[in-house]
Every structure is written in C-alpha cells, then in structure tokens.
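Missing here is one protein chain; the remaining ones are kept as they sit in the complex.
Right, chain A next:
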Amino acid sequence: MVDVKKLEYYLNNPLMKRIVELKERNFADKDQFEDAPVNYDDAIENYKRILAITDDVAKTIIEPNSESVDQEGPHLENNRMVYASKTYENLDATRKAGLWGISMPRRFGGLNLPITVFSMLSEMVSAADSGFQNVWSLQSCIDTLYEFGTPEQQAKYIPRICQGETMSMDLTEPDAGSDLQRVMLKATQDADGTWRLNGVKRFITNGDSDIHLVLARSEEGTRDGRGLSMFIYDKRDGGVDVRHIENKLGIHGSPTCELVYKNAKAELCGDRKLGLIKYVMSLMNGARLGIAAQSVGLEQEAYDQALAYAKERAQFGKKIITFPAVYDMLSRMKAKIDASRAVLYQTARYVDIYKTLEDISRERKLTPEERKEMKKYSRLADAFTPLGKGMTSEYANQNAYDCVSVHGGSGFIMEYKAQRLLRDARIFSIYEGTTQLQVVAAVRYITNGTYLGIMREMLAEDVCNCMKPLRDRVAKLVDLYEEAVEKVKADENQDEHDFLARRMYNMTGDIILSLLLLRDATNVPEEFAKSANVYVRMAEEECVGSHAYIMNFKADDLSNFVAE
C-alpha cells in the first residue's frame, strides 16, 4: 500500500505554490465555504488530511474487499449491470468520506482539489484495488462537462457527481477502438430539437454509470472525426441497455459493458463536430493521467508484496532477499516506482497550471504573462502525458511480472495476490491509448526537439555532489539520444521512422525519468539516491542498446520484419 508520508514529498514541490494560488483564486472562497482554505499552508494541510482519509478508506475497506470483488465480479441482471457486492461497500465508503467531485469548484459541492492531489488519491485507491480505482476515478469525466457544458448542464450534473453518482465515457465501438474516427453511433434530432442516440458501444468501462459522455455521429453522411459530437446521456432518462458484460483477464472490479442505445434521449455537450477533435482529446488526457496514477499504485503494491515475501521466504538456509538475483529485481521495482511518481506528478503539476489558467480565462481576461504561462505548461503537459502514461503502465506490468518471479511457484498460485496484480496490470498499457499510441503522441516532440530541449535544460540544473557522477552519465545518454534521433530524421523514411519510434520513445522516457529522479535525489538523498543510482544504470542499459539498434538500422532492414 502507498505510504502517505512518501506522497507528502510531492506536495512540497515549488510549483505547488502556484497551483494552489491559481486553484484557490487567491483564497476567494474562504468567507463563503467553511471547508475552503485561508492560505497556502492551510490548503496543503487540507490536502494532507484528504490523503489520510483516502488512506484509511483504501486500507480498511477497499483493500480488504479486493479479493472478494476479484472473485465475484459484476454480472448482468435484466439488462442492467450489477457490481460485485463488495463494490457497493466501497462506493458507500467513498461517498461517506466525501471523495467525490474531487476537482470540482465548491459552488457545485466539490472539493476543488488540484489534479496533482487527485492523482495521489488515485494511486492510493489503485494500490488497494485497481479495478475499483476505475469506477471511482472516472468521476474525472466531469472535468470535460465542466469545461465545455452550458451553465445549465453544469448546474444539473456536477452536483450529482459531487454526491457520488458515477460516470463513464462511451467512446469505443466494435469497429472503432484505437481508431475513434470510425465511430458510428448515430445522433439525430427530433423535430423539437431533442437529440436521440441509436447504436452500439463496446468495451465501455463502468458502462452502466449514472451519467455518460458519449461520442456519436451527429453529421449524417460524414465518415471521419469531423462528423462526431459529444453528448450527455442521463441514466434517469433511460434508453440504454447493457447487452453484455465482458469476462476479462483482470480488473474484475471494473465492469466492462456493451451498450445498446435505443432512441436514447441525450443532450449535446459543447459544439457540434468538435466531439473527437476537442472534447475526447480533453477526456483522454485526463484519463491517461488517471491510468498513470493507477499504474503507480499497482507498481507499489507489487513491490510491497514481493518485498514482504522475500523477507519471509527462506531457501538454501537464507532469506531469499539476501540473494543478488532477488534484490536485483526488488531494487529495479523500487527504482521504477520512484521514477514513475516523478513523471506522474510532474505531468500532473503541468496539467494543473495550464488547466486552471484556462478555467480562469473563462472568468476574466488573462494577462499577457498568464497567457504565456498557460501556453508553456500546456505544451509541457502535452509532451509529458504520453511519456507518463506509457512508461508507468509498462512499469506496472514489469513490476507485476517481477512480483510473481520473486514469489517463485507461489506467485503462480491463485491464493497469492501476485497473480491478481499481474492480471490487473495487463490492461494498463492497452486502454486509454495503447503504449504504441503513446509513442505516436510523443513522436512529434521527439523529432521537433522538444524533449531534447527539456533534457538539456534539466542537465544544466544543479545537482548535489553525490549525484554529479550520475548526471554526467546521463549527459552521455543525451548525446547518444540526439545522435539516434538525428539519424532517423536524416534517413527520411516514414516506415523506418515509425518502426524505430518505440526505441526513441523508450530512450526519451529513460532519460527524462532519470533526470527527474536526480532532482528528487538532490532534494532528499536518503529517500531517492539509491533509486537514482539503480534507475540511471537501467537507462544506460536500454539507451546504449537502443542507440546501437537505431544506428545500425537501414530502411532495407524492414523487409526482415514485415509480418506475412
């Protein structure tokens, strides 16, 4: 489970001051709302208190329920989804604890927390049960409704989410998975202007939720993304049946539904035709950060399980934790967690700043400095989100795999938690954009030099003396990276470029996460120095290999790979 004290380190980041200032509009709520903070310290104290509440709910209710939820899973009853019975207990506890409407303004009944803090809560809930984390954290869909809905829609729906009603985003269909441009669910208007939805959605997480955001084709005759709009479907209106619940490898606490829309009444959210290109992109960026947090939580739980087992289990007359082959795995797991947190919270902070400035811009005109700030952080958030989602979700899988390895044969036995973590983690690098799609989202920042600029800037930062040798080694990796990227660009072959993109992405992630960890190790050496040491070594191992792979690659070599 997640140690709250460890998370408090990330609350001390210097950017938090700016985030709180923006999010609290200089503490304008303090005379109107009894729960509003009166100053920066008070806001941070509130965040810590909410971390403690979530910690309590996660450890005393959600985690103890997790095994039963995994075994029971959801089921279908009269075209409705019924959660595993203990999921209702989890929902009730999170509602009583008031952990709904996390990011929403207080005037709607929300907690007005930054996404950075929301990500911490998500991490804790995920460590307890990553399937339930989906059901709970999908409340962040409300951010998109808040951003693009009318004042009437905000007033109608946001208070309901703050009371604990659940959400889903109904995007994918049988023929539209990664390629959402192919969405066919039909949206038509009655004579009185009422929108009606007809068609099928598939693989919808928490698909029988109270309030849905739905991507549908509103422009008849169109075939691409420009014909899609976003709609709000309210379960109270009826018209959507659950036809099937998927039987999945993992995250059994998170029901995955196939939905049939039968002339379901819906409201248009935002402008027509901007459904995919604007609103789904907004939804996705939030969801990807959510999966990064989910990944980090599971990484931590996998490490805890492995560590506890390694300390207990003796072979050859010794505890297995004393064997180099075992502590090699454990140290890598730990380093991946620390690197993952570094990128998760860095991304979250960037998102907080630009999203909050964007929100303020709807209340008043931003100053030129604020506009510049918003642009800067928006660009950083765009560059960091695919790195965060891709790297952490792959690490979650690796940690779950190593957790089973440390357990040996016991890891393969259903009575141990290790196997569940392995099953649960597998989806993280698939849904909300596969790792391969994160590479696609990141690649333009690789080729246009955005990441390289960030690396060079971070390399120029001061690090503590003990980190200087490691920093110099990372500097060498940056040179290799630059050389590899230049080589791919110079070859000017699109197929080769796409083929090598994953290696370039991995190098990018390795280097940026290394640099973030050096920063953390400089701040708190006793907490992060070991992980920095282990992680930079892993980065070297992978970057040198990827560099060789890329440098020796010619477009002609592709013929050896094309599958037939």
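To be clear about the criterion, contacts are C-beta pairs under 8 Å (C-beta built on N, C-alpha and C of every residue); 3 or more make two chains touch, one makes a residue touch a chain; residues count from 1.
In this text, contacts and distances are computed from a predicted model.
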Legend entry - Candidate names "ABC transporter permease", "Protein FixA", "AraC-like DNA-binding protein" or "Molybdopterin-dependent oxidoreductase"; UniProt protein name, chain not shown: "Protein FixA"
Legend entry - Residue of A:Glu21, A:Asp42, A:Glu219 or A:Glu542 in touch with the missing chain, whole complex considered: A:Asp42
Legend entry - Residues belonging to chain A that touch the chain removed from view: 34-38, 41-42, 45-46, 49-50, 53, 56-57, 60-61, 93, 96-99, 111
